[in-house]
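A single protein chain has been omitted from the complex, and every remaining protein chain is retained in its original position.
Chains: A, B and C, in written order; residue numbering restarts at 1 for each.
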Amino acid sequence: MKKEGKKKIWSEYQKEIADDHFFYVRSCIRQSFFPGSEQFFLNFMRNVLGKDVYENPSHTTCTGIGYHSDIVPFATLMTVVARHFALMKESGYKNIAISCVTSFGIYTEIIETWKHFPEELEKTREYLYKATGREFDIPENMAHTSDIIYKFRNEIAALAKNLLINKKTGEPLNIVEHIGCHYSKMFPKHGVGGAEFPNVLGGMIEAWGGKVVDYPERRHCCGFGFRQYLVQANRGYSLSNTAKKFSSMKPFKADLVLTNCPGCTMFMDKWQYTIKEMEGIVYGEEGESIPVLTYEELAGLVMGYNPWDLGVQYHMVQSEPLLRKLGIAYDPDNKFKTKDGRQMPVPENLINV
Amino acid sequence: MFSMDGQIVIVGGGAAGMESAGQLARSGYHVTLIEKETITGGHVRNWYHLFPDRRDSREVIKYFDDLINHKNITLLTGLKVEGIDKHGMSFIVNTNSGTEIKADAVILSTGFDLFKSERKEEYGYGIYDNVITSADLEVMFRKGEIKLHNGVIPGKIGIIHCVGSRDEKVGNLYCSKLCCVTAVKQAMEIKEILENARVFCFYMDIRMGGALYEELYRESQEKYGINYIRGKVSEVSVNIDNKLVIKAEDTLVGRPLKMELDMLVLMAGMEMSESSKSISESAGLATGENRFFSPADHHFGSNKGNVEGVFYAGTCTAPMNITETISHARAVVSDVIGYMNNGDR
Amino acid sequence: MRKMQIYHELLMQDIRFIEGLKACMNCGVCTAICPAAEFYDYDPRKIVDLVQSEDNDEIEKLLKSETIWYCGECMSCKTRCPRGNTPAFVVMALRTLSQKLGFFTESEKGRQQFAIKRSVGENIFKYGYCVASYAVSPENHPEQGPIWEYILENSHDVYERLGGQINELGAGPLRKIPEDAKEELKKIFDVTGGTDFFKNIEDHSKRKAEEMGLQFDDEGIDNEYFIEVFTANNKKHTH
Partner (left out) sequence: MGNFGFTLIKERHIDFDANDKSIAEYISDREPSFRICIECGCCSATCTSGNFTPFSLRELQILLRRGENNKVKDEIRKCMLCGKCTLVCPRGVNTRNIVMLAREAFQKQEKYAV
């Protein structure tokens, strides 16, 4: 494989990412399943880099999951998103930072739609005004929060306490990245590195000392499929797509799966558990499963945060094998403690324990 | 009236330029033939065998070399034409050396560029070691050996048709016309060098429009056992053994298909040559949606430009094979002579 | 006599359809990488080809079929199509139309729209989010594993350590969405047709429940019809 070819592609997909003053919108899945990740992002941006990131308490869902499971009409979706743009305008922000890949895809799709069908923009303005009395501007800069971490990856590298290197062997860790379909497959120019060889996570991995592993099903969907997961009868679709990815990945002996999209993180984590339960199959080395982390969790580990404050223990696949490879001295006793240090019950039947 | 004393400048010393230069010279006209490379011959020089009769391209090159070896032809190589300005009835041809050449008529035979296959990112050309183009394969044919990046002989080779053609994603809506027959020819030549190799062509339509093409296609199936699968390859990746894994739909049975290959050959299409863009802009020459020069009339003026005194020969107007290029180049001679002899034009 | 409906014309009213289908040449790049085509008897290329034929009877069959419900809307087909089509947009337009016309209840997979409306749809108004941790019950989500049960049982402590402020007003993860914001969401649904769309799903589902002889409640997920559409799998979807 020739790196030069990838670099050439990357040079053609360098999106502009704002430097400061972000209007932040949360992800329903990331905040529910990986709240420590969103917390890390805000903390890092505000307290480490000293950036202005504003969260308006009144912002809501984008209704994206409803839209992609076909119960929310496109006009409704556009108007809900327009409301976020209105909140942003009212608070005086022009750059939006989006914590969810599907939201990011939807925002991009809507803005592209407005470009192609200006009458839809006008209709949305009317709807929003009628419903809320609000008016909006289209953001000047739109970034997924991983774009922003990518932008500041070298700042993180400079602060690194743990590089992505196997402390025992001295070799870089093998890291699989999963970008999430809605990040750039719809609009490659809006993603760092485009759609075929996206570099948003790859750039972080390399900046932090790891090695990016390509494998045949790298571009394949995690299998969320919206209605294909939301309805129990369809979950075989979701499960099977993840299984397809992991079977293809297995020979590459990945130490970690790094994900961009909160949904993918959840599925690639939880489906490993389900497949193990159903079929007795695991995809890691020595009978273990492969930890799946968000980019915020990984950035936190690189910067030396306490893994248990990042919330990596609240995945099904536990991260201890990875922490050991990284040589991170973690405190097992601190793993299931409350904020003020009270011992909580210890959950049973987790994976990789 | 210019008559035979007039100066004709031909831009581009490939098949079309050499043929028209040679024919004009033989008709008694003075011709300046300008080629940007150090030698003439254009793309023909990079090809090994030509279809449909598998003639060695060197025979064709020799024919062209002999043709332009004529006292009426001034050959200027290593000189790039940057623009053409019309002053009254004559032209100034500007070159990168600063030399200005006066002309009474200009023939543009600026040819084509091969589509840059790395632009089809999903095929990984320039990234995956054993993804090559049709042009790369011709070089291997000339050497007489087909080898993988690591020197091993490939056992299973895929060919993808329409790379950079009929594809909105790269901005080329047109068919490059020659890639299908190139695929068939190359598939057969692979089998001649590697008897045991298995070859799979992935196509959307097989366009065998030229003389003896369909026969060649049939021969490739009958004698060489080439396999044809109707489905555009959607993506290419590599597995742990560095084998290429391709995904396509076998559209005639309606199911996705996965296959491992040792080597993949991309049938790169034809695009308007980069070097003719500045010429087109400086002289106000119309180009079509396909970005090739747009002839004055598709039936009666396929050699004429929208600017009087500018003529076209060959693939600068549309994809053509060598036979068609030579015919087009001979036709331009008749138009140019008519123009040169017609006093009031 | 009922006025004849020309489905292609109805589809053309959906901008996603206009954007999604220019002219298909049946190359199959969409199906080649489609996650649904890999596991269901499904071929997005064929859907696009059928719709482009404008055969009204065939489109009606499609609108009532299982087929249109197999797509996972990953949009991978959009990246590759050499004609700039988006088969998934075509499917989305078909699904919207199928629901508007009440055809969705004719297929097992289509009927599931009711379950989605009652879960994700209701979450939007209740919590201001499509998914909220407290709405992901371990009973309906066994695949979330023991850690999820644990998180829910200890949600306050778990989320507090991770910076969450579950069910409290103000900024922060898992915060309570203020009532006026939820009211605005509701109004947006009213104004843009979202509320009518929900009602339409409800009405047709209720009719279908009666037809199937299943108990149906006007609220919640604890009724026979919900359980049926949420879990039923006739196993005829795969090969």
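Please note the rule applied: a residue touches a chain if its C-beta (ideal position, glycine included) is under 8 Å from a C-beta of that chain, and two chains touch if they have at least 3 such contacts.
As the structure is a computational prediction, the values presented were derived from the model and not from experiment.
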item: In the full complex, displayed partners of the excluded chain; value: A, B, C
item: Residue of B:M89, B:V152, B:A211 or B:L252 touching the missing chain in the full complex; value: B:L252
item: Residue in contact with the excluded chain [from A:M1, A:M278 or A:V346]; value: A:M278
item: Contact partner of the left-out chain, one of B:R230, B:K304 or B:H328; value: B:R230
item: Option touching the unshown chain, where B:R55, B:K102, B:K143 or B:R218 are the choices; value: B:R218
item: Those residues of chain C which, in the complete complex, touch the missing chain; value: 37-41, 142-143, 231, 233, 238-239
item: Hidden partner chain, residues of chain B it touches; value: 206, 218, 221-222, 225, 227-228, 230, 247, 250, 252-253, 255-260
item: Absent-chain interface as seen on chain A, which is shown; value: 232-237, 239-240, 243-244, 274-275, 277-280
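The rule we apply is simple: only the chains that are shown with their structure count from here on.
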item: Shared chain contacts [chain A and chain B, defined touch]; value: C
item: Top chain pair, ranked by how many C-beta pairs fall in contact; value: A-C
item: Approximate Å spacing (C-alpha centroids) for the pair chain B, chain C; value: 49
item: Multi-partner residues of chain C (each touching 2 or more other chains); value: 33, 38, 79
item: Residues of chain A engaged with two or more neighbouring chains; value: 195-196, 219
item: Interfacial residue positions of chain B with respect to chain C in the complex; value: 122, 162, 166-169, 204, 230-235, 247-251, 254-257
item: Residues of chain C defined as touching chain B within the complex; value: 25-34, 37-38, 43, 45-46, 79-84
item: Complex contact set, residues of chain A against chain C; value: 26, 28-29, 31-33, 35-36, 38-39, 43, 55-61, 63-66, 68-76, 78-80, 83, 105, 113, 116-117, 120, 127-128, 130-132, 181-182, 185-186, 188, 195-196, 219-221, 223-228, 230-241, 244, 270-271, 273-274, 308-311, 314-316, 337-339, 342, 344-345, 347-350
